[in-house]
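Here's the structure, in C-alpha cells; my notes come after.
Only one protein chain is missing from this complex, and each of the others stays in its spot.
Read from first to last, the chains carry the letters A, B and C; within each, the first residue is number 1.
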Amino acid sequence: MAKVTTPKPAELVTSIDLKPSGKEWMDTPAEIKPGTFCWGAKAKNLNIVEFPNARDWNPSEEDWKLPENWQEIFLTGMKNLLDKYRSFKVFMDICVRCGACADKCHFFIGSGDPKNMPVLRAELLRSVYRRYFTTSGKLLGKTAGGRELTIDVLKELWYYFYQCTECRRCSLFCPYGIDTAEITLMGRELMNLLGLNTDWISGPVANCYMKGNHLGLEPHAIMNSIEGMIDDIETITGIRINPSFNRKGAEILFVTPSGDLFADPGTFTCMGYLMLFHELGLDYTWSTYASEGGNFGFFTSNEMAKRLNSKIYAEAKRLGVKWIIGGECGHMWRVLTQYMDTWNGPADFLEVPVSPITGTRFDTSRSTKMIHITEFTADLIKNGKLKLDPSRNDDLIVTYHDSCNTSRGMGLLEEPRYIIENVCNHFHEMPENTIREQTFCCGSGTGLNASENMELRMRGGFPRANAVKFVKDRHGVNMLANICAIDRATLSASMDYWVPGVRVTGVHEMVANALVMKGEKERETNLRGEPLPGKEGN
Amino acid sequence: MKILLPLFVVVALVVIAFAGAQANLQAFFGIVVPYAAVAVFILGFIVRALKWGSSPVPFRIPTTAGQMKSFAPWIKQNKIDNPSSRLGVFARMALEVLVFRSLFRNTKTELHDGPKLVYGSEKFLWLAGLAFHWSFLIIFVRHFRFFMQDVPFVIKIMESLDSFLQIGAPLLYLTDVVLVGAVTYLFLRRVVMPQIKFISLPADYFPLFLILGIALSGILMRYFTKVHIVGVKGLVMGLLSFSPVIPEGIGSIFYVHLFLVSVLLVYFPMSKLMHMGGVFLSPTRNMANNNREVRHINPWNYPVHVHTYEEYENDFREKMKKAGLPVEKE
Amino acid sequence: MATLDFQGKQIEVDDDGYLMNLDDWTKDLAVHLAQQDSLELTEAHWEVINFLRDYYKQYQIAPMIKILVKEIGKAMGPEKGNTKYLYELYPAGPAKQACRYAGLPKPTGCV
Partner (left out) sequence: MKNAGTIVIVVVVGFVAFFGFPFYYNIGKANEAPKLKFDTPAILEWEKVNGKKECVEPKEFMRGEHMQLLNQWRDSVVRNGDRVYVNSQGRSFTMSFQNTCMNCHSNKKDFCDKCHNYLGVKPYCWGCHIAPKEKQS
C-alpha cells in the first residue's frame, strides 16, 4: 500500500510534451506507472456476476495470474467480436493514420503519452488484428504492421484501454467516423474474458447487479438518504416533501444515477428533482430495485451492460407505470439512447410520454418511452409552468460543461442551456472548441473515477479545466454546471486541483434554488445551506 | 527503415517493369499483369465488402455532432450533423464523402505557458486530402479518353477544363500539378510532424510512393519522353475488347506506368486504401439518430441472466418491510 | 492479496490498506493502524469510529460525510458538527482515514 502522490499542477504541466519522439511504439512496452491505473478486479465481485477467470491480482505486480491459455481466449474472443460487430471489423481495416484524431484526446493533451493518441490506442489492438486476422499480417508480420500477442502487449492493451473514457471526441474528427469508444469497448470486453477488469468498475457492477445501484445502497439506505434530503428541504423551504418508493400504479417512474443519492454535490441535484416534482404534484415513484440510471456494465461487456439495464424496463412493467423520466447523467443517456431499446425493448407495455403538466407529447421518445429530465423541465419553463426567481442564483457566475455522451451520443445540447438561461442571470459559455459536440471529457469517465489513478484523472481533466479557467479569468465564473453524476464528482476534484474556486453543480440544483414553491417560507439559504444573495447578513 | 523499405519496393517495381519492357516482355506487362490486377482488384474488393457485410450492425451508434431532433420545434435540430431521417443521413454522408466534412472540423492543439491550451484552425490536411482525392478522381476519369472509342463530350469538357490555362504543349493539366503537390504534402507531413511521423507505418508510405510513381511516370510520358500514344490507346482498347494486341513502338515508360497502376489495384483491397469502401459502412456516420423513436434490432440479441425483482426482494424483504416499503410477498 | 501482520494474525487488506473482512477488526487493530499514521485515538476519534461501524452494520455502506457531520453534531454538540472539526481529527480525510481505522471497506463516493 505504497502511497501514490499526485504531482502538483505546475509539475504536471511541465511534463507534457505533445511532440512524441524516440523509439518505435511497437518496440516500447508500456510502463505501468503508479497514479495512472486502477486496482485490479477482486475475485469476489467477478464471481457475483459469474465472470470467468476471477481472481485477486495486482496490475503493478509482474505476475497477473493469467490462465494458461490466455492467448487462445483472447484471440477466440476477438474473432467472436469481429463476427458480431461490423463497426469493429471496419474500424480495424480502414484507418489511414491521417492523425486528425491525435491531439483531440484529453488524455493525450494532458499526458503527451503518444499511445494516448486515439489512432495509436486503436493501433495497439489493430496490430494484433493484422498479425492474426489478415493474410498480409500473417505473412509479413511487422512489415505489415502486425504484432505478436505477447504478455507485454496484453499488459499494454489493458493499460491503455483503461486510459480511455470512451468520450468519442476523436470520432467526431475522424474522416471515417472511426470511434475509439467502440474499440475500447471491444478491448475491455476481451480483458474481461481474462478477469482483467478493474476494482473500481467490477465493484459497482456487482453492487448494481445485486442491490440495484453502483454504490450498493440497500433499500432502506436509499430511503434514509432521501429522508435526510427531505429534512434539509424542510429546513430551507418549510415544505415537507413526501415521495413514494416502489409504488405500483404511479404514472411515472423516475430513475437517476445513484451518485445523486449519496454524494455531494449530487445530492443537491437530487434535492432539486424532489422539489420540482413535489411542486408539480407529479404522480411519480422512485424504485429501490431499479435505483441506478448509470451503467458500469457498459464499461465491462455488452452482456453485462444489458443485464444491469434490464432492471429499468422490468421495474416499469412491475409497477405498471406509463412512462419513465431519467435524471442527470452522462453515460446513462448514451446507454438509454443507443442501446436500451435494442437490448431490452420493445417497451410496448408503456405509453408515449406526455407531460401531465403541459400536455406536450414527447414523440422523439415514442419507442423508448423514457425522457431526459432536462427535456421535461425545458418544456415546463417554455410553457410558463414554473415560477422562477433567477436572482436567487445571483451569486453564481455559471458556465456549462456538456457531457461527452449526451452531446456526442445523443445531441442534447440546447435543452439544458435553455434551463440554465432561465434559472440564473450570469451564464457564460466556454470557448467553442471545448463545448457542445466538441466538449472535453471530465477526465474520469467510464469507471476511471477511482482515487488510486488520481494523476491520470487530473491529466485527463486538464483540457476541460483549462477551458473553465479561461472563463473564470475572463468572466469570474465560479460555478460549473453539468448534467452528469460522474461529472459532479470528478469535476469537483479536478476544479480543486486546476481551478480552485470553481465549484460544481447539477442543473436541477439551480432550478430548485430558483424555484418559487407554493407555500414556501422566505428562503434564507440555498440548497447547500449557504446564505442566499442579499441574505448574507442574517 | 519504415520509410526506406516502401521506397525501395516502389523503386524495385519501376526497375522490374522497365527491364521487362526492354527485354521484350511487353505481352506479360501489357496484357497478363493488367488483366490479373483488375481481376484481383474486383474480386478482392467484393471479398472485403462481403467480410464487412457478414458482420451485422447490432446497435445504432451515430456520433452526433449537433443538436438532436428535439421534442418541440422551438429547439432547432442540426439536421445534417445530427440527422434523424434518411435524407439527413444521405446529406451527412454526401458531405463526408464529397467534401470531407469531419476533416474540415480539424483543429490543432497547442500548449502555451499559463498553462493555456489553444485550439487553432488546421485546414491543411483537409485541403491536401481534398486536393489529392479530387485530382486523383479527375485524372482517372480523364483517362477514359484512352478507354473509349469516340471520346464522349463530358470527358472532352473535363479535359479542356483541366487544361484551361493553356500552358505549354502538350497543355499542362492542373490536376497533374495538384496531385503531385498534394501527395508530396501528405508525404512531408508524415516526415516532418512528430505526431504523424510517430504513428506512420510502412503501409502509410508505400501507397504514397506508389501513387507518386504513377503520377511521375505519367507526367514523364505526357510532357517529356513521349510514347506512341495511338499505340497506347490501341493496347488499352485491345484489352477492353478482350482481343489484346501489343502495338509496336510504345515506350518502356508506359509499361512502368501500367505496372505501377496494376500493383496499386492489387494492393488496394488488402490495404487501408479500402477506406474508399469502408467509409460508407461506418456506423457512426451512416445511421440516423432516431434511436428513441424507432427501435433498432440486433440480430444476435440473446436472453441474459438477470437479477430479478423477486430475487432482490428475497434478499431484502425484512429490511424493506421495516423501512415501510411495499413488498410482493409477505 | 495484501496482508497485515497484527498480533500474530494475518489480516487481509485491499490495495489501499482497508480490511477485507469487517470481522477481523478489533479496537487494538484500530489503535495500531492509527499509530502507523502517528495518530493517537482520543474519545473524539472513537465517537467517529463507533458511529461509522454502527452505520455500516445497518446500511452496509459508509455514510456520506454530510450524515457523519450531522451525527457527530448530535453526539458531540453542534459546535463540533462540521467538516472542519472532522478534518482536525482525521487530517487525511474523515471518510477515508476513519473508515480504515473502523475496518470498513474503502468508501466509494460517486460512481
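Assume a residue touches a chain if its C-beta (ideal position, glycine included) is under 8 Å from a C-beta of that chain, and two chains touch if they have at least 3 such contacts.
The shown structure was predicted, so the numbers you read here are calculated from the model rather than taken from an experiment.
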Neighbouring displayed chains - absent chain, whole complex: B
Touching the absent chain when the full complex is considered, from B:L13, B:V33, B:V57 or B:I80: B:V57
Identified contact with the non-displayed chain, of B:A17, B:V40, B:L117 or B:L281: B:L281
Which of B:I155, B:M193, B:L216 or B:V327 contacts the chain that the document leaves out: B:I155
Hidden partner interface residues of chain B, rising order: 42, 45-46, 49-50, 52-54, 56-57, 144-152, 155-156, 159-160, 166, 168-170, 226-231, 233-234, 237-238, 240-241, 243, 247, 249, 277, 281, 286
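As a working rule, only the chains that are shown with their structure count from here on.
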Chain B and chain C: spacing of chain centres that average the CA atoms, whole Å: 59
Chain centre separation in whole Å, for chain C relative to chain A (CA means): 29
Length of the line joining the C-alpha centres of chain A and chain B, rounded to whole Å: 33
Residues of chain B engaged with two or more neighbouring chains: none
Residues of chain A engaged with two or more neighbouring chains: 218, 220, 224
Residue ranges of chain B touching chain A (in the complex, touch as defined): 2, 5, 48, 51-61, 63-72, 74-76, 78, 81-82, 84, 96, 100, 102-103, 105-111, 115-117, 119, 125, 129, 189, 193-196, 198-204, 270-272, 274-275, 278-279, 281-285, 289, 291-298, 300-301, 304-309, 312-313, 315-316, 319-320, 322-326
Contact set on chain A toward chain C in their complex: 1, 39, 42, 56, 58, 199-200, 203-204, 214-218, 220-221, 224-225, 228, 258-259, 262-264, 266-267, 294, 296, 447, 449, 451-452, 485-486, 488-490
Chain B contact footprint on chain A (complex, rising order): 13, 16, 18-21, 24-25, 50, 82-91, 93-100, 102-104, 109, 114, 117, 119-120, 123, 134-136, 143-145, 168, 171-179, 182, 209-212, 218-220, 223-224, 245-248, 288-289, 303, 306-307, 310-311, 314-315, 318, 337-339, 341-343, 345-346, 360-368, 370-371, 375, 378-379, 382, 407-415, 418, 431, 433-434, 436-438, 462-463, 466-467, 470
